[in-house]
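A protein chain is absent from this complex, but the other protein chains hold their places.
Let's turn to chain A:
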């Protein structure tokens, strides 16, 4: 049986850890509220953008544009959005697993555009090729940041260095459920677009013309997806951390009560032993 002193030391160490996890939970709760309302505000833009591009593509199936057909290169770019800080449960490792576990994405074909330090660590350790690391964006994602990232990726797409663009991020469903997602951005998935069709019988005109409009709108579409993903990822990160810290706090609680019990038992045991010794000593003198 461990001594009273050991148990006491262990208990106080767990108590101070619990205080930290409790504080972290409170901090991420506040951050989550902020990130959540931010995510809700970006939603209309993102939805409308998606809707417009969908209906545009649904009606213009025969346009031969690289954004729709894909590049010649077999290289695939994946924009990986993770967090800079850990202690968020499975948040980061889920994203990494999403990429390592996908059989269509072969390691040698991938070019990783990482946002978030944990993704960089996880993927470079497994031998993935990291092209760029924009982890600073994660601190406070803004639309210009997303636009800069988008420009970088689309430039290499335009140069033919990459043939397809994917985006891996954590979708924020609600406060308690977040889902790691991998979506293909370019070439645009026309099959998925056909579902959203209500106003498609309106004959739409394009200015300057369809192809040029597409040329200008698709980058904005990609940027808005990046931005939406960044904002959702921040919300998911804080949600995941809040949950992780919540369970850490309650685990600490369990351990503390367990240790308190052991401590009291040990204390009682030592008192009993001392008494027995005294009585035995007294008996011996008589």
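Convention: contacts are C-beta pairs under 8 Å (C-beta built on N, C-alpha and C of every residue); 3 or more make two chains touch, one makes a residue touch a chain; residues count from 1.
By definition in this document, contacts and distances are computed from a predicted model.
One subunit of the complex is not drawn; among "ABC-2 type transport system ATP-binding protein", "Anti-sigma factor antagonist", "ATP synthase epsilon chain" or "ABC transporter permease", its UniProt record names it "ATP synthase epsilon chain". Listed residues A:16, A:174 or A:205: the one in touch with the omitted chain is A:205.
When the missing chain is restored to the complex, the residue among A:87, A:130 or A:147 that touches it is A:147. Screening A:56, A:222 or A:259 for touch with the missing chain picks out A:56. Although one chain is not drawn, its touching partners on chain A can still be listed: residues 38, 41-42, 44-46, 48-49, 52, 56, 143, 147, 199, 202-208, 212-213, 216-217, 220, 224, 227.
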